[in-house]
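Would you mind keeping the following structure in view while I ask a few things?
Removed from the display is one protein chain of the complex; every other protein chain stays in position.
Take a look at subunit A:
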Amino acid sequence: MEKQKNEGKSSRRKFLQTGAIILGGTIVATYLGRGPLRRFAAETAESLDTPLLVSTYKPDFWFEVLTDNTILLKSPKVEMGQGIFTGLAMLAAEELEVSVSQIRVEHAGSSNGPMDLTLTGGSSSTSSLYVPIREVAATMREMLKNAAGKYWNVQPGSINVKEGILTSGKNSMSYAEISALTKDWDVPDTPALKSVSDFKYVGTNVKRIDLIPKVMGKPIFGIDYTFPDMVYALILQSPYINGTIKSLDTKKAAESAGVIKVIEEKDLVAVVAKTRYAAEMALRLIEADWDIPRKWQQADFEQIVKVGNGNAVHIQDDGSAESLINENPGSAFRQEYRTPMAAHAQMEPNGTVAWVEKDSAKIVIGTQMPGMVARAVAKALDLDPEQVNLQVAYSGGGFGRRGMVNNAVHAAIISKLIGKPVHVFNTREQEFQNAVYRPNTHHVLEAKIGQGGEIEAIVHNQATPDTLVEAFAGSTALSLLGADFLSSGHGAGLIYNIKNRAAIVWQNKLPVRTGIWRSVGMYPNTFAVESFMNELAVKTGKDPFEMRIVLLKGTEKVNERYVHVLETLRERSGWDSPKPPGKGRGLAICNDRKTIAAAVIEVQVIDKRIKIIKVTNVIDAGLSINPEGIRQQVEGCVMMGISSALYEELTVKDGQIAASNYHEYPLATLADTPQIEVIILQGTDQPLGVGEPPIEPIAPAIAAAVFDLTGQNLRSLPLRIL
């Protein structure tokens, strides 16, 4: 694979060798005056207010014109299944005047492209690149036109471009041809961008551009990567929460067939073997005694994560909600909700392929944070950042689990010690027992209901451990994402226009690492708040649609969008038609960083098991780049939402995470697939996130449907019929 790559490279003509666009204050400053496109970048960057930071490593470029007249786009965002490569190709094609199929997308690496210094996540990839990628593409198109104009001695304005072919009168030549003929490039001012109404591809259904490698089974994932003479390692990881090694006997492991070495370096113990199988066998032969600081139990985790424990932060405080409720606490309508700890359970385990030589390190990894991984490796090996060549692989699922360094540093150290390239991937057991988890949460909701059934005040108290946004995204990302994103308190506030409303987040700390899981705090908060709203509707005798529409009406654009989403959903889900016998229906809605997603779900209960029959989704994620891609994401959210609402729960027992593999942490299967309908609205002309919001209404809508059918209010996830 490596070899092919190098051969490919030498045959390419590098078009924009210094063609980096660098966004963000201080980084821009260091690039002022360093080459034409960088100057251009600096000039335009100030006007772009997007939370995107890309690397300054050389030689940066976004696009390359290849000899077959296709264009290679180096994506700073990581493809983990969400379809970002396809979206970016469509945006670039618009301004480059080529067809989408003429664009190939690869991950940018640390040595060859605009590497993302923040994170692929938060459903922000498309929106953050929406303007910059088109600006760079448009600039490149003009550069090509200018070069052709010079060559033919005609006005660039007289040149037409179609599908990567430039024509002027009788003259005609491809992008590849003019690229091969040009040495000095004129960089124009940033051209005006096409308006939305002129888009050719944006808004049309385009199939994923990574279909062929994915249906042919090409070796595109980190775990598939090989270097010549590569060896396999497994790291000894504590099966106990925060266990440390008390004593160790590695003799049998060292003697096991195929083992090259057992590494014992400070806290790193690893077996290195000729095959993965030999490494697995040897790992089992290590006899380790563990010091366990405490035998944690499930009850401890529930005790820690409790409203009233830890620091309280007011996320929302309008009117005098708390005092209104506290005036007469006995008369308030009060309910408690819980969500469990959860695993990402992405199908490809985390791991790294590392090859460290004297003055260089090659790292191949599927990660949501390439910049952070590269820095961590450089630091651990005492190398300059330029000496770390990080190559991003396709990720076999992310969902937040790859937003950290994981074992990249350990893999690099092992490679350095052993003097060979090494492949270090977790076993599934390690993925479950030694991971980063979505934390369990506890919610108390209280409402003051007036004489006429109107809601006078609501207070939401949420207890949650932090999801480590600061630890892995850094303070820059934090300030860009906003205060409500600080922790998994994200989404604790109420979207409903209730005069007196408050949301308080109690930040707790669990003894395990907790982190982002698809949709961050919105997942537990939407479950709690929307379940409570549904209960309030029942309590006050209102239709759940009616109640929400009344409370979401207002003068702002977003109010109009809410109402449109709800009215569309009401009609398309058949809410007003008679319910089939034996079925229940429920509704929930959310606003996740401006994307509005809502669902109506129909359920049956058979032998105390909840069966999802039909899910109707309406999503308003602003401008749709690729409706087909949006539908894929919504369907994925529905399935992951069902899986999580009905089955998933990670518990703690005797100091261990109780689940060790999928049999103890079952996921939804084909048998759980309901009928799914996806309706896409475009309430604004900016593209918004789609990868997370649609999962948020799933659990509360199922809970409401179960209540509708059985009269049981299920207030803890996973939902289990009593």
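Please note the rule applied: a contact is a pair of C-beta atoms (placed from the backbone, for glycine too) under 8 Å apart; a residue touches a chain by one contact, two chains touch by 3 or more; residues count from 1.
Keep this in mind: contacts and distances are computed from a predicted model.
The chain absent from the displayed complex carries the UniProt protein name "(2Fe-2S)-binding protein", chosen from "(2Fe-2S)-binding protein", "NADH-quinone oxidoreductase subunit F", "Electron transfer flavoprotein small subunit" or "Putative ABC transport system permease protein". Per the touch definition above, the residue from A:131, A:259, A:342 or A:639 contacting the chain not shown is A:639. Contact with the chain not shown here comes from a single listed residue; of A:214, A:609 or A:653, that residue is A:214. The residue touching the chain not shown here, chosen from A:334, A:375, A:428 or A:513, is A:428. Against the chain not shown here, subunit A presents residues 80-83, 207-208, 210-221, 223-224, 226, 232, 257-258, 275-278, 280, 344-349, 394-399, 425, 427-428, 628, 632, 635-640, 643, 661-663, 667-673, 676.
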